[in-house]
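One protein chain is absent from this view; the other protein chains keep their places.
This part shows subunit A:
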Amino acid sequence: MALSNVVETPASGFNFENVSRNVALDGLLEGGHAKAPKPMKTGTTIAGVVCKDGVVLGADTRATSGEVVADKMCAKIHYISPNMYCCGAGTAADTEKTTDLLSSNLTIFSMTSGRNPRVVMAVNILQDMLFRYRGQIGASLILGGVDCTGNHLYTVGPYGSIDNVPYLAMGSGDLAALGILEDRFKPNMELEDAKELVRDAIHSGIMSDLGSGNNIDICVITKQGVDYIRPYQESEYKDKRQRRYKYRPGTTSILTEKIVPLELEVVQETVQRMDTA
């Protein structure tokens, strides 16, 4: 139905119509007891290390929503391009969408220019996008990749700040992970040593931080290709169900059975020839 108070088509992009309504509603629901639902965060430990042959990224797999573990096997290492992967900490939806947008933009770029994108380009796109929204997009990302200029590891904060260092940790467990990295990092490490180092860093984050837990994922990016090991190590504290909760067939006994056949009669038949030339 056509409305007469709409004089132009609404602009695309973010729509701020409900903001004042949400502010007014906050605390009004059920007399102040119920609050608006919290977005799912990935209270996280993510870490990255530059080694001799490439870049190693690691992440835990727990996603929390308030004080509840929302996802025990969450994938925090996102694909950006064949030579770049990105770990994301912060609000889960924000990291997903931002990395998806980044990946799409880089794909369009590589199709129009015929070149593989460089890591600095990805970092610049992220920086522009996150600064434009002044930190309202809660995504702290660790971007690692191998391109023609070498192996790179960058971190991008929610306001668009970047840092280019050989080893990094982000998320709520970053202090614990950074302790391990500061202690044992050496420049130009071998690949296996780097994998062990990242595993230990994530492990210390899992042990010391409530927001991180469950399994450890590792992603190794080299000139030859990418090895995404998920999970690299499963948690020792997996819950073991005591019994099977599925009912086996025949649990409910059948008392009576009645079959009613549906009688269909052909009323009309039309044949239409399909032109398969």
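Basically, a residue touches a chain if its C-beta (ideal position, glycine included) is under 8 Å from a C-beta of that chain, and two chains touch if they have at least 3 such contacts; residues count from 1.
Simple rule for what comes next: contacts and distances are computed from a predicted model.
Colleague: Of the candidate names "Calcium and integrin-binding family member 3-like isoform 1", "Septin-7", "V-type proton ATPase subunit" or "Proteasome maturation protein", which one corresponds to the UniProt protein name of the undepicted chain?
Modeller: Answer from the record: the omitted chain is "Proteasome maturation protein".
Colleague: Hey, which of A:79, A:109 or A:228 is the one touching the hidden chain?
Modeller: Hidden-chain contact among the options goes to A:109.
Colleague: Just the residue numbers, please: which parts of subunit A touch the chain that's not shown?
Modeller: 1-16, 19-20, 23, 101, 104-105, 108-109, 112, 124-125, 128-129, 131-134, 136
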